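Let me begin by handing over the structure; questions about it come next.
For this view, one protein chain was removed and the others were kept in their places.
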Amino acid sequence: MLQETVTIIAYAFISLLVITIYGLTLNGLVMKIVARVHGRFGPPLWQPFIDIIKNNAKRTMIYHGTMFFLGPVFRIAGGIGTYLFIPAIHGSEVFANFSFSGDLLLVMYFFFFGQLGMALGAGESGHPYSAIAVSRGLAQMTAFEVPFALSVISLAIQYQTLSITGIVSAQQGGILHWTVFTNPLATVAALIALLGMNMHSPFDIVLAPQEIPIGPPTEFHSAYLGLLQTNRAIFNLAKLVLFMNLYFGGATNILILIIKTFSIYMLSVIVGVSFPRFRTEQSIRFFLGIPTILGILAVIFQKL
Amino acid sequence: MREMAFLGFALVLLGFWAMLTRKNILRIIIGFTIIDSGIHLIIVNLGYLPGRTAPILEKGMRVGDLSKHFVDPIPSALVLTAIVIGLAVTALMLVYAVRIYERKRTLNIDKYRELKW
Amino acid sequence: MTKLIDRLKANFRIKNVTMQRADLIFLTVPEKQAVSLITYLRNQENFSHLVFLTAVDWIEENKFQLNYMLHNHGFNFSLGIRVMINRQKPVMTSIHHLWEHASTYQRELKEMFGIDFPGSPEIDQNFILEGWEDIPPLRRDFDTLKYSERTYFPRTGRKSHDPRKFMKSKIYPEQGEER
Amino acid sequence: MLKNQENQPQKLANAGLPEHEKYLFCDARPRIRHPFKGFWEKFLNWARANSIWMLAYGTGCGAIELRPLMTARYDVFRYGIAPRPTPRQSSVIIIGGYCSVKTLKRIIRSYEQMQNPKFVLALGSCTINGGMYWDSYNTINRIDAYIPVDIYIAGCMPRPEAIIAGFKKLKQLIKSGKAEGANLYAENFDWYKANQKKIIKDWNMPDYNW
Partner (left out) sequence: MVEPIYLFIILPVAAFLMGSLHQHLNRWQVFIFFTVLLFSFYLPIPWLIHLLKGGSTAQVFTAGFLPPISINLQIGIEEAFLMTIINLLGIMGAFYLLHHFRGTVYGPILYLVFIMGLNGIIMTRDLFNLFVFMEITSISLYSLITLSGSSENLTAGFKYIIASGIASILFLIGTIYLYYLTGTLNIDVMIASGYKIVGPAGSIALIMLLSAIIVELKQFPVNGWALDIYTASDPGIAAIIAGGSSSAMFFAAYKLLPLWSPSLSSIIAGIGIMTYVLMNLMGLKQVKANRLLGYSSIAQIGLLVGLSALLLHSTPVTGLTTIWIILGGLLINHLLAKAGLFWISGLIKGESLSSWSVLRKYPSLLFIFACLLMALAGLPPFPGFWVKWNIAMQLAQHKQFLWLGFIMLGTLLEAVYFFRWFGLIMKSELTTGIRVRISSLLPIFTGTFLMFFISLTMMNLLSGFNFNMLLPILIATLIFALKLIPGKLKALMTIFIIMFYFYFLLPELSGLYRLFAIIFFPLSALFMIAAMNKPGYRNGYFELLILIVLSLGNLLTSHTSLQFFYSWEVITVATYLIILRGVKRFDTALLYLVFSLAGALMILAGFSYSYAVTGSTFLGILGSSNSQITIYILLVGGFLIKTGAVGVHIWLPGAYAETEDDFSPIISAILSKTGILGLLLVLLLMGKSFAANTELNTILGWIGVLTAFLGALFAIFQEDLKYMLAYSSMGQVGYIVLALALYSHLGWTAALYLAFNHIFFKGILFLAAAGIIQRLGTRKMYEMGGLINRMPLSFLAVLISIIALSGVPPLSGFGSKWLLYNALLEKEWYLQAALAFFASTVAFLYCFRLIHSIFLGQEKTRFRQVKEASLWFLIPQYVLIALIMLISLFPNIIIEPIAQVMADFIPATLSWEGNTLMSSLGYWNGNVIMIITMGVFMIPLIGLLLRVRSMQKVKQFNIVYAAERPDKPETTHVAHNFFPHYQKALGFLVTPLVSKFWAAVSEWCHTIAGVLRNIYTGNGQTYALHIVFMVVLIYILAGV
């Protein structure tokens, strides 16, 4: 029993380490790609690592209070937790993570864990911009969760299970078994929701550096920011892995995982570099419009 | 005697007309007494049977024949009671009229509308 | 436009009418009549735009000259109104009730020249200079160099050149220092 | 290495603030943060040098020269330099040219809100000796009397190339461990404050903006 537990935890650490490194590299890669699109060289691939080191190397920190202190901790715990509840690689023992403890619903609700903590931390900083950004972020979140939820429901109808492992195994056996082909409406709805989740343009009003410095993390710096940046890599990848599992047939080895998650991520990157920004109410209306209708259609088609 | 009944009804209607159209409460009271009289006529008329006498016992009448000789005595009794009651009510109404006039210095019923709705 | 000037002259004591350009006339009006003239121009003559309000320090004459620049968009014509006020006690009637933005000019004048406009909104608040304690800096009796030397930390070894000469000597060194 | 901090009063007076506002601001003194020794510090300095986040705050006319830095032509991103909207997260503040008293106040605030280690890059001759505004009643003559400057870039204005060169120099300084402006500021805090307060007359902020 003990040995088993230790093994699981050790595996989880390995899985987490791999995914963190990959996540940060992916961020660097995306920066590079965006730069190339702009016609620049762009920062080196390892720039995110340097940034994290630099932030952690800051000699001073301030804190506004307990929740401010705990905010980034909540955030990264949310990110790590979300990742660890998703089986990353189908059939792999190392990358199965803790998926035995809960199903898709758990993952969907665990998304909120980090959001809540971060929001609390940002709130305690007392900076008005943080509060404004949190208000925007939460409002936008409620909106994009709707098409995503509909899409997941459609999946639940399709596969008659909420277990992610179950959904992945149902998609094995060829590219045409992937949800993206068997249930395209749900996939499209969810991918649009993913744009919102990733907070890339046009849904980046939450961060809006020119307007409300950088949104919730306005006051976060040094090691806090280091944690947040690490989380950004992990949480981002957790979402990508989830989407890969749900809609793109999962991955049977790390290479496929990298390819698939990269491709999914590129979608929001491409949309991000080519669209201007929505105001909050516009993005709420947007998500509750076409994507939601797509989601409803996906549910209805599956029910039929 | 049917004429009497019609007269009675005519009086009732006349009285009602007075009650409903006259504004002076004294006239209303008079209307009321006219109705009373009309009703008394009707009642008496109902009890009247042609060819019979008043239900007053006299010597030499056999008790068994009473119902054949007399008109129905009950309406007469009723009329007596009704007259008494009508009198009482009329008297009261007049008392009211006097006292209302003392208070309000008017007999117009339209002016008594402080209580409504 | 001369008609306008004639009309104005009928009602106001107008002096020194100078035709600067075809579409710009300056005139001088006594302090007492200034506001009524401006009001008249705004309401009757359609000078709807207060372009600026500035001041000139005539320290020799012990006067401040206020310049009200009005513009008539209908005729595309500007009218500059000069008002000379006392320099010792510089007080002028505010015109913020005619144009709201006049109060900003007046705040600036208060800060830079010390001209008071009683009743103008926020007239006593800092405009650009936060916590200025010296005499208003745009008055000509204020020595800015001395102030700067006194207040800031002048870096020693600074050399000043006449830019024109200096650049010429740099770019065309063959021509020598002089010309 | 630096003066012992115990002798200094631990609390700041915050005399510029009205009494009822004093509780709203932290009154702690900035403290000297000693760098690590040896390789570890070198490694950290390397990271600091390769991830320079500059505060996107244009304090003067020179700010216009910062924009091209981020364009495809100059692309400072490749040196790990990126703009950052909040001073908390930035490591370098660029004084973009002439600096009036009013601006200085904002510069001090922003500078103090940055976290140690922090660097100052001053652009243009105005920051060095007042430049063409040397005799102005409202433009300070040398910025290093008020905050510790790591690099001056001369010119009116310096071109982006010059700024990049400045950044390169800054990187070298950081790597060599010489860019300890924040500690310098903490060490000579009273001197800097006195200078600042000399010209900023309405000092309505705490003595140190944490």
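Letters A, B, C and D mark the chains as written, and numbering starts fresh at 1 in each.
As a convention for this text, a residue touches a chain if its C-beta (ideal position, glycine included) is under 8 Å from a C-beta of that chain, and two chains touch if they have at least 3 such contacts.
Everything quoted here is computed from the prediction, not taken from an experiment.
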Displayed chains contacting the withheld chain: A, B, D
Omitted-chain contact residue, chosen from A:Thr25, A:Thr60 or A:Thr252: A:Thr60
Sole contact to the chain not displayed, among A:Leu17, A:Val37 or A:Leu105: A:Leu105
Absent-chain contact - pick from A:Ile50, A:Leu162, A:Val180 or A:Leu294: A:Leu162
For subunit A, the residues touching the chain missing from this view: 59-67, 69-70, 72-74, 76-77, 80-81, 84-85, 98, 100-106, 109-110, 112-113, 115-116, 119-120, 123-128, 131-132, 134-136, 138-139, 141-143, 145-146, 149-150, 153-154, 156-157, 160-163, 213, 218-219, 222-224, 227, 279-282, 284-285, 288, 295-296, 299, 303
Residues of subunit B (touch criterion as defined above) contacting the omitted chain: 12, 16, 19-21, 23, 25, 28, 32, 35-36, 39, 42-43, 46, 74-75, 78, 81-82, 85, 88-89, 92-93, 95-97, 99-100, 103-104, 109-110, 112-117
Residue ranges of subunit D at the interface with the undisplayed chain: 20-21, 23-26, 28, 33, 57, 86-88, 106, 109-110, 113, 204-206, 209-210
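Everything that follows uses one rule, which is that only the chains that are shown with their structure count from here on.
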Of C-D and A-D, whichever chain pair has more C-beta contact pairs: A-D
CA centroid of subunit A to CA centroid of subunit D, Å: 36
Interchain contacts (touch definition) - all pairs: A-D, C-D
Subunit A residues touching subunit D - in the complex, by the definition given at the top: 31, 35, 38-44, 47, 50-51, 53-55, 57-62, 209-210, 213-214, 217-222, 225
Touch list for subunit C against partner subunit D, complex: 126, 128-134, 137, 142, 144-145, 147-148, 151-155, 158, 160
Subunit D to subunit C touching residues, read off their complex: 101-102, 105, 128-130, 134-142, 145, 195, 198-203
